[in-house]
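A protein chain is absent from this complex, but the other protein chains hold their places.
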Amino acid sequence: MPTGPADSFKQPRFANSSTFARLPRLDEVGDEASVIVLGVPFDSGTSYRPGARFGPTAIRQGSKLLRPYHPPLDLEPFNIVQVADAGDVSVNPFDIVETLQIVEAAADEHLAKGRRVITLGGDHTIALALLRSVSKQHGPVALVHFDAHLDTWDTYFGAPYTHGTPFRRAFEEGLLAEESCIHVGTHGPLYARSDLEDDRGFGFALISADRFSEIGPRAVGEEIKRRVGTRPVYLSIDIDVLDPGFAPGTGTPEAGGLSSRELLQSIRAMHGVKLVGGDVVEVSPAYDHAEITSIAAAHVAYEMLALMVAPST
Amino acid sequence: MPTGPADSFKQPRFANSSTFARLPRLDEVGDEASVIVLGVPFDSGTSYRPGARFGPTAIRQGSKLLRPYHPPLDLEPFNIVQVADAGDVSVNPFDIVETLQIVEAAADEHLAKGRRVITLGGDHTIALALLRSVSKQHGPVALVHFDAHLDTWDTYFGAPYTHGTPFRRAFEEGLLAEESCIHVGTHGPLYARSDLEDDRGFGFALISADRFSEIGPRAVGEEIKRRVGTRPVYLSIDIDVLDPGFAPGTGTPEAGGLSSRELLQSIRAMHGVKLVGGDVVEVSPAYDHAEITSIAAAHVAYEMLALMVAPST
Amino acid sequence: MPTGPADSFKQPRFANSSTFARLPRLDEVGDEASVIVLGVPFDSGTSYRPGARFGPTAIRQGSKLLRPYHPPLDLEPFNIVQVADAGDVSVNPFDIVETLQIVEAAADEHLAKGRRVITLGGDHTIALALLRSVSKQHGPVALVHFDAHLDTWDTYFGAPYTHGTPFRRAFEEGLLAEESCIHVGTHGPLYARSDLEDDRGFGFALISADRFSEIGPRAVGEEIKRRVGTRPVYLSIDIDVLDPGFAPGTGTPEAGGLSSRELLQSIRAMHGVKLVGGDVVEVSPAYDHAEITSIAAAHVAYEMLALMVAPST
Amino acid sequence: MPTGPADSFKQPRFANSSTFARLPRLDEVGDEASVIVLGVPFDSGTSYRPGARFGPTAIRQGSKLLRPYHPPLDLEPFNIVQVADAGDVSVNPFDIVETLQIVEAAADEHLAKGRRVITLGGDHTIALALLRSVSKQHGPVALVHFDAHLDTWDTYFGAPYTHGTPFRRAFEEGLLAEESCIHVGTHGPLYARSDLEDDRGFGFALISADRFSEIGPRAVGEEIKRRVGTRPVYLSIDIDVLDPGFAPGTGTPEAGGLSSRELLQSIRAMHGVKLVGGDVVEVSPAYDHAEITSIAAAHVAYEMLALMVAPST
Amino acid sequence: MPTGPADSFKQPRFANSSTFARLPRLDEVGDEASVIVLGVPFDSGTSYRPGARFGPTAIRQGSKLLRPYHPPLDLEPFNIVQVADAGDVSVNPFDIVETLQIVEAAADEHLAKGRRVITLGGDHTIALALLRSVSKQHGPVALVHFDAHLDTWDTYFGAPYTHGTPFRRAFEEGLLAEESCIHVGTHGPLYARSDLEDDRGFGFALISADRFSEIGPRAVGEEIKRRVGTRPVYLSIDIDVLDPGFAPGTGTPEAGGLSSRELLQSIRAMHGVKLVGGDVVEVSPAYDHAEITSIAAAHVAYEMLALMVAPST
Partner (left out) sequence: MPTGPADSFKQPRFANSSTFARLPRLDEVGDEASVIVLGVPFDSGTSYRPGARFGPTAIRQGSKLLRPYHPPLDLEPFNIVQVADAGDVSVNPFDIVETLQIVEAAADEHLAKGRRVITLGGDHTIALALLRSVSKQHGPVALVHFDAHLDTWDTYFGAPYTHGTPFRRAFEEGLLAEESCIHVGTHGPLYARSDLEDDRGFGFALISADRFSEIGPRAVGEEIKRRVGTRPVYLSIDIDVLDPGFAPGTGTPEAGGLSSRELLQSIRAMHGVKLVGGDVVEVSPAYDHAEITSIAAAHVAYEMLALMVAPST
């Protein structure tokens, strides 16, 4: 029987634990853990408002109210497998390339032990490191990407590795399964028509926030499932897919995004996909208010965990 | 003709009055009043972020922009009966049981004079006192409960009276009409599957936020009306039924809630029920921003007042 | 070829430029400009929370992330005609009447040079000056008005020119095309039933936020287009048409408004109208958080620009 | 025996009362009152950040922790004479001249009944109205003026009555006792050397914040007392005399001001002057944080009340 | 050689550790620890603004920038003895008396192992539990108490154990050394002259904030040292001894307090006293901004640690 969160009827939620969802630390459960939550406090790939380096701490703080039973899926995710918090990776804020290597190595080590990893960012640059690691084990993956932006731009100021470019690099490095990837929730203007053309060339389908609002979260879930099929799926969620009203605490906010409920419902509607890894990124607490962004991100990570451990029907 | 709010074409809204909706104080209209707004500045039953003791002051401040004409119902609620602000109950922040007695006694006194009471909380613990009072006069009531949570848990740290337990106590004390109560807007994880099972055992139906989003506010209103029938209704609204984006100023926020518009529309859609009392609780201003939570709560209380005084069709 | 925004792959978005969307200043492009963005930092017509005098600066700051390509309409608005930022009008904060004259004169000057003007407010009082100017050139215009409020009240404290009265004055002055104007997104209580009756007398149709939520943004766009026909359209958007969750930074917030996405989608759905001028008003940054209101307003202005320059189909 | 504040051992400070220091309302004590606190929620004379119209409400909220015993002067100010809260004057936000007349008339009425008035602003414009009233009864008064600024400028945009000009007008109207007035705590740059020359011409002495820091609050008090002698004194305190670190919630902040402790100590050090009226102005709550500015202002008003009622030694 | 803080040249300060000053957890060093930092997340004894239950988490977050070398005392406190973070005590937010017992028992256990305890509050109620524990081992202690308030009131609403009464209870229980205790930094009004008289009766001397500002921190330190002599000293610091400008994040702020520098300097000036225990309380993060209060509190705790381990000269 896995060790679950601290009992909140005995230990107040505002006391003591600083792990995600008040779960045990990895060093407390060690080899038992088969899913871990990993922080990557890095934001040196940010092009506008920085601060996502404080994201992991904030999301953990925002996760203290999470409870162990998930009503829509009727399961207790922390009872199915051992989930643990593996703390933060010690990144180098002054070196993007080195940090990508550090993060990849950290993920490799966990995967080598048979663990799946849900990452708390950090800016979106780090997704590249995680895709490198996960694709080493699973081969090219079907990327499901919730974001206001495409993140398939080429370079900023000559820099190839930034939070706007991870998925172009991933495509170029062969980490993505062909014709299986999809962006969800994009909104806001782009640089040029060619952004969309390039993106299609990398094998992405796209459900914009506008189209999302027309078809609803269930249909979105169905469309994602058709797109990814039975391939291994990596789910990367940039919190700026939410409207700034729901997620002010982020670095490149765009008006017109999803509501928290829409996002959570569409993750649930993906039930049945083969989720091999995921991340929630771009939470920048200095711009948050009353933890609303980090609470939303904590719920997103919880949905991801439930999706990961839920028995397929 | 009832005395209405201060005339905002003569007295600026930012001047002088500190009553709800700039209505007269109870001592100014006395026996004329048949509906009162009552503050209960109490938060010692809170399990996470406290501060709802400042809720009544904040909701009144947030109510200064309310105007006397209600377009959707085409009525002027303050012209139909005399509504007045009865100020705050002097609670004891260091004694929950005593406070429940103080609040019950205060409500009893108003009900004995033929007044109906809309309460501004304060945390949800106080709903128990109000149900005790209202059921003494009307018998067991049909509880319509908007909330992220069920609030039918048993105890926290051995404490029977907290903001997570009022409706289990109310059930045990026989204050609730059988098979007539309903939760609306629940979202977020629970402690265990048994939470839902217990809750059904207490006679509650449930419309989750997910289901709400599928059927819409009108159908929600219809379903509530079918559930409560012609029984006396007590309407208890925890502001955390709203998504944190709409109500950051609360103590136990859960991502994925209702929008303000959905909440207001579903209250309106209850038009025709026999409303004998109600409350708006869990506004914690220290976590609010630009009064958005207290403005939402003020509009909720206004809808409740309109519902209470509207002629049934 | 028009001069576009500063290249954000060479000059960081957080550097240097303080113009709307990092466009050129008017003095840099001069006679080439056919559409300008004009700030009116004035809030002395405000009846509740002031501060919209800082609106133009805030909206420009919130516009720095705007990019040149507009996916839903598949166009690059700044490439079609020369758009420039004309800076702010030097208003007199101590004299409403004089300010209306100053603003009208400034607009006249631009219109005389064949420029169309998108104004960044400032409180809603200033719309009267802009309607005076635009109707001198185009004759009475079809006003499309997104707002929580009607803004057709008569006087406050005897003052005829305030942010609650511009469109009654505009009607009285014959600036509005008969039976062609429309309010969209109204919500919250009014002073009296006669507010609506008077308003209809001035020739306004009305789509409330409640009705908006039932029919959706496309149908709203269609209804607007039927209402305005081929007449010259002036589009005035009070940011408080949004729910306070999306736009806390405003002066007279009312719970139950539109989402940012709904607002942006309905502007887009007006594609094809003959837009001769417009404004975005009532952004009050002191009440904003993390720029969410000014970012929403910046996107609204961007949609308006796209609507103005888009080739009609 | 005067009626004092509500008993905070029986009624929690966060409950019920919305008067200054939880004192009785004027209508509760009527003719007994010999000192009143009066709100003037007006900010249309503001040249930069507005919002002082919400000052009176904020200062009252910030005064809830004030207790009845004043240790440094060893007295209970509310036991010496009856002090009451007279509410707010109904100003006209759209007409400065009319508002000055309304405020003057309101003050006249109180003075005619033998009451002394402490005013909570509002912007500094209103001091002119209060000087007009108080000088009608006492003749020209010795003005003691704590402020970052001189407030003896001539006009802004042609407007003679603004928050930067009240004391030049007062001088011109003969309201000030010759060679008896003094500015305290000025800091920040000025428009021109002539500002200081003009000011001296109006009969003002000056203790800058720099000099204040050299001689300390006791010596400042002594210097003020020498300046005013036995003349009737009007004490006008602009909260921006404090450094922005102590008073962020104000409209024209200047770095380098006094600390709260220095300000309170220097008021106490004026003990013995004949105080006939006073004001605390320029609290703009939208820029405040955690009520620190309004708490400072509440303490300032409390010191002023103590100074006013303390028996002279 | 004690285990010190995580090396911030290898692990970024914003990564991983959530202990005070990034020190090891107690379970990592166990029997080696001779000084521990202990959180008590409790605020049910609060009479005004609650929220200090989140104080320990906030102070730890605010302590991440602390470095190991203390220049004024020229020592490395974490190298002299093993210091560790013992996490939080699991209090009962619904029972003050039980919580006092829990906290006392927790402290007893540490003291029994020869550890000295620095407590992070939490509201001031908990100081009673800590004095009970420390006096069991050391006999009555000399209490050095920095606070805006006396905290020797009797009861609130009949409650004997609140944050305003711990030291009266301590006196009554014989926990305080006679004529050896002292309040430092009191400011703001009191309930009555008898507050001071009672307080002297309990054996307290007093250096008010006013007197502090006259004599300066060195003389304050000397006066404290004369007062406590060679007795065991317990140092209790309510963060509201600071002016609200330096510590907005607290529950009962009073204008006119100390600066952070004055507080830190006066603690240092106590060098040589025999410090057997201490606490920093009343940090309420919901009212804080940019962590300024929790950073100040973290520095205060660090000074206390340095004072505790510094070799006496």
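Observations, loosely collected:
All chains are identified by letter, namely A, B, C, D and E, in their written order; residue positions are counted from 1 within each chain.
As a working rule, a contact is a pair of C-beta atoms (placed from the backbone, for glycine too) under 8 Å apart; a residue touches a chain by one contact, two chains touch by 3 or more.
For clarity, every value in this text was computed on a predicted model and none was experimentally measured.
Listed by label, the shown chains that the missing chain touches in the whole complex are A, C, D, E. Considering the full assembly, C:G87 is the residue among C:P24, C:G45 or C:G87 that touches the omitted chain.
If you put the hidden chain back, the residue from E:F167, E:F246 or E:Y287 that touches it is E:F246. Residue E:S259 is the one among E:T165, E:S213, E:S259 or E:S284 that touches the chain missing from this view.
Note on the undisplayed chain: of the listed residues D:G188, D:G216 or D:G272, the one touching it is D:G188.
With the whole complex as reference, residues 10-12, 14-16, 18, 39, 41, 53-54, 56-57, 61, 87-91, 93 of subunit C touch the missing chain. Where subunit E meets the chain that is not shown, the touching residues are 8-10, 12-14, 64-72, 74, 76, 243, 245-247, 259-261, 264-265, 289-292, 295-296, 298-300, 302.
One chain of the complex is left out; on subunit A, the residues touching it are 43-47, 49-51, 53-54, 92-96, 156-159, 162, 286-287.
The criterion applied here is as follows: only the chains that are shown with their structure count from here on.
Of the two chain pairs examined here, B-C and C-D, the one linked by more C-beta pairs in contact is B-C. Its C-alpha atoms superposed on subunit E, subunit D is turned by 120 degrees; the angle is given in steps of 5. Centroids built from CA atoms put subunit D at 40 Å from subunit B. The distance from the centre of subunit C to the centre of subunit E, with each centre set as the mean of the Cα atoms, comes to 55 Å. The residues of subunit C that reach two or more other chains are 47, 156-157, 243, 245-246, 259, 287, 289, listed in rising order.
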